[in-house]
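As you look at this complex, bear in mind that one protein chain is not there, while each of the others sits in place.
Entry: subunit A
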Amino acid sequence: MSTPAAVPWRQQPPPTPAYTAVPPRRTFARPEPEQSAPEPKPTPRKVDWPQGVREYVQRSFAPEATVPGIEREDMEKKLKQIISEAAENNTLLAVDWNSYPLPQHFILQDRKMALGVDANKTAWTNGSTSDRVIPLNGHTNNVSLSPSPKKRKSCDVPLTEPVDDNQPPWRKTNNRNVFEDRITYANQGQADRVDKRQRKNQDTIAGKGSSKFPQAELEKRKQRFQLAKPTSQSPHPWASPRDDSENEFSAGPVVGTCQDLEKKYFRLTAPPKPHTVRPLPVLEKTLELLKTKWRNENNYGYICDQFKSLRQDLTVQHIKNEFTVTVYEIHARIALEKGDMGEYNQCQTQLRALYSQKLGGHPEEFLAYRILYFIHTCNRTDMNDVLADLTPADRRHHAVKHALDVRSALALGNYHRFFRLYLDSPNMGAYLMDMFIERERLAALANICKAYKPDVKIRFLTEELGFESDSDCIEFLCEHNAQDLLKEADGDVRLLTGKAGLLFETLRGAAFSKVDIKGQI
């Protein structure tokens, strides 16, 4: 126990000491991930034991496995305990019973523990029948962590946390809720519930036995883990000890040490290693770099990915300041420009909360976008809420006022004003308005076709509906099957409004019936 585990203890198979009394195991080979991968399925208790378990029982009582000093009675007791615990934890199928240490092994362990002496020398010669009961998991933990090469056997025990350790990271998620990282919890309560559930699982898997050890032991164990950490950079990533059980659920912020400016986004399923996270000064440089790159290369796929990793680094380090706001604002604007409403909405939601903390930024600009967005989604409930939250100061702000004017123009059917406002929208409002401009043009046309007889000049429509040119306007009309309703007279193209009423009324109805909403705010 005193040997520090500075050696990567999972790397090489340990030399088997000649004096080991424990029965030979079948294999030293690390179980393939596939072997350990099966999800612990809920096994109905009190049914047929799996084949593996039965063979394990047979092996335990085989004559060659007999250890002097261990009575059959003790064996039965231990065996019962091992299996019932596996059943309780639903790991009956997950355990690789072929290579699982025999009960004799655990009994010796118990005795060693009870005596508090080095088992290497005394365990098997000690004839006392101490039957101190330590839960199975306690053993595994203890054994698997033991620095003594002699106890290395447990690394073959794919029963508890080590199962995870044997797996490559992409497989690792399978042991938890696979979709967990895709869930956005509506509220903290929900998240807490899930969290609790996981914590409970974890308790049953790993934690149970540990509480039986004195605090000092636990501390020592922790230290060993920390010592073992650097080995995670070993050439065999699958062999690296991942001490997820230690800090998986600790919520403390990470302090990054990474100095790279660029980093590909990777959805985290576990707390990140500090050397993969960039600290604030690096992130600030990153943002400058990204801004330049966006200007020069305009590659949205790359930029979006980089911004996501940037946001992630801010989150894991709990950085909430003006810089955070700036990052979200810039990403929102870029997403808006590219029409990526999903990403835009994510940023908008975050910004709303950040603004509520008064961290600076441009709350009015984004408030205006919010209003325009609700016009797009025709969401009266949310629009009413926005109006309810407006302060007189908000209303005076240029962009907010513009958005409110847009809203009221549409509410009153004043398409004339609406298209004037469209041509004169501040910031990036026009990108949002683009989403419903076609719909509103159809509505205005339905209106005009009912009110004007017998026809109107295209010039008039171009002006009223905010088209760039007459030909744009004609193109729009033709796209909507109005080509037969155009006529040329005295050098002007005219739309026969008297006959087009039904066409545009139908188109208007269709355009309003389906509003495409991606990633609602």
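Everything below uses one rule, namely that a residue touches a chain if its C-beta (ideal position, glycine included) is under 8 Å from a C-beta of that chain, and two chains touch if they have at least 3 such contacts; residues count from 1.
By our rule, contacts and distances are computed from a predicted model.
Engineer: Just go with whichever of "V-type proton ATPase subunit", "Protein CSN12 homolog", "Transcription factor IBH1-like" or "S-adenosyl-L-methionine-dependent methyltransferase" UniProt uses as the name of the absent chain.
Structural biologist: When "V-type proton ATPase subunit", "Protein CSN12 homolog", "Transcription factor IBH1-like" or "S-adenosyl-L-methionine-dependent methyltransferase" are compared with UniProt, the left-out chain turns out to be "Protein CSN12 homolog".
Engineer: Using the document's definition of touch, tell me which of A:59, A:77, A:401 or A:416 contacts the absent chain.
Structural biologist: A:416
Engineer: Which listed residue (A:55, A:288 or A:385) would be found touching the missing chain in the intact complex?
Structural biologist: A:385
Engineer: On subunit A, what residues meet the omitted chain?
Structural biologist: 181, 185-189, 191, 251, 254, 267-268, 270-272, 308, 311-312, 314-316, 318, 320, 324, 346, 349-350, 352-354, 356-357, 380-381, 383-385, 387-388, 408, 411-417, 446-448, 450-453, 456-457, 460, 463-464
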